[in-house]
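Note that this complex is displayed minus one protein chain, with the remaining chains in position.
After this line comes chain A, so read on.
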Amino acid sequence: MLNQRKYTFSIILLFLAVILTGLFNISLGSVNIPISEVISSLLGLEVEKDTWKYIIVNYRLPKAITAIITGSGLAVSGLLMQTLFRNPLAGPYVLGLSSGASLGVAIVFMGASVFGASFAVILLSKWSLVIASSLGSLLVLFAVILASIRLRDTMAILIIGLMFASLTAAIVSVLAYFSPASQLQQYVFWSYGSLGDLSWDEVGILSLFWIVGILISIGSIKNLNSLLLGEQYARSLGTNIKKNRFAIIIATSLLAGSITAFAGPIAFVGLAVPHLIRQIIPSANHITLVPAVIFGGAILMLLCDIIAQIPGSEYSLPINAITSLIGAPVVIWLLVRKRKFNF
């Protein structure tokens, strides 16, 4: 659309910032590796110490890629949800997807005490976690899709998503109530979120979901713009509302579902990044917003991960706490400073 050229520059800057924060992310940690060595290692050149190369290839790089996928995927889902539901408070969680995933994981961790010990033996492996949380989100997803086929009103889907969220939360708390402290703790640790536990295979699977989700999002840009006018206008412009809504829900589910499965229920990013970007780039046009939000989400997640590692120390903080600790003040500061809410 028009006037988009002036934002092209901002988007290029955001992209460069992704690369820069990515390099810093890989360079900083319990062992600090010089940026120049990080670059040589990534380019396949000689590195001063073999341990550095080992750390980069096996730990830092998959973690950075996971951060980029997690941040950008959740942020795009947030943007799609906010436009689809015409609601600035919407995020990936409103469809109940994260709650569905949490329920799956809660059953794995805490089901043992409720369903018996043999149950736990079958289920307690790393992959079972991923499968359980994927199944959880899928279950909620199907319920939401069924509802969206039956219902004409988008707002009703929003309410149903929120109902599923509280329903699953309730089941989780019942499970928690009957679980011994050790199992409860495992669940709580999962719910803190984690970017660093993924092997290259897992990163590969996650990227696959991410690519499909992002491609559907990019393909929906035109229809998302027509939704800015409201559903009736969109229809009068030839948009197939049901098909379009279906595509958006599928994209969100693929992104949010797979990310929650591998990295835990990471809050805040999906809701906040679209608002952060709108404050920086005051456009409503999705041809600008979608790439900006993808890069913005990646930057935020990479930065949060750097802070969570507490560079130079042995300790690391839960990523889920850091995203909100950093993100919330930034959103508040931007809103108060500009005194205007762009939506």
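Rule of thumb we're sticking to: a contact is a pair of C-beta atoms (placed from the backbone, for glycine too) under 8 Å apart; a residue touches a chain by one contact, two chains touch by 3 or more; residues count from 1.
One rule holds for everything that comes next: contacts and distances are computed from a predicted model.
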Out of "Phosphate transporter", "Gluconate dehydrogenase", "Iron complex transport system ATP-binding protein" or "Cytochrome bc1 complex cytochrome c subunit", what name does the UniProt record list for the absent chain? "Iron complex transport system ATP-binding protein"
Considering the whole complex, which of A:L227, A:I294, A:A308 or A:I322 touches the chain not shown? A:L227
On chain A, where is the contact patch with the chain that was removed from view? 1-3, 83, 86, 218-219, 221-222, 225-233, 235-240, 278, 282-285, 287, 342-343
